[in-house]
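For this view, one protein chain was removed and the others were kept in their places.
== chain A ==
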Amino acid sequence: MNAKLIIGLDGEASGSRALSYGKKLSNLIGDCAIVVVYVIEWSPFTFQTAEENAQRHKRREEELKIAQERIIDPAIKQLAADGITATGIVRHGDVADTLNAIALEEGAEQIVVARSSEGGISRRLFGSATSNLVMHASVPVTVVG
């Protein structure tokens, strides 16, 4: 049975660190597949103007396409170059909840994410996506510094 790792990317340097560590972990495990995930932060309970609503479907498609092209595809290519089987997922939602949900859907052994790149008042008020994930995840989580 091969193991599966979920790697959460954020499109920044911290996400690349998570990817490097995931790669290392995968090599150590041996028979291991990687799923790279990018979550577009989104909540169904925000307030929008009527015009934003009318354009929402179009924007969503664009967001998915951009994330796939700029974040997921390069990561998969990089992993494939190292001989690692990798797939990618882009999804809208709460970062922590979505990573956890994907880990359960995929039957993954572990989630690898980087230390939070958020700062300031929002982190103090709501906590970071990473700390939320660590507190609520159903599978082990590795946080890369």
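By definition in this document, a residue touches a chain if its C-beta (ideal position, glycine included) is under 8 Å from a C-beta of that chain, and two chains touch if they have at least 3 such contacts; residues count from 1.
Throughout what follows, contacts and distances are computed from a predicted model.
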Choices "Alanine or glycine:cation symporter, AGCS family", "Thioesterase", "NADH-quinone oxidoreductase subunit M" or "Protein-arginine kinase activator protein" - which one is the UniProt name of the chain not shown: "Alanine or glycine:cation symporter, AGCS family"
Residue among A:Asn2, A:Asn27 or A:Gln55 touching the omitted chain: A:Gln55
Touching residues on chain A - with respect to the absent chain: 40, 42, 44-58, 60-61, 63-64, 91-93, 97, 101
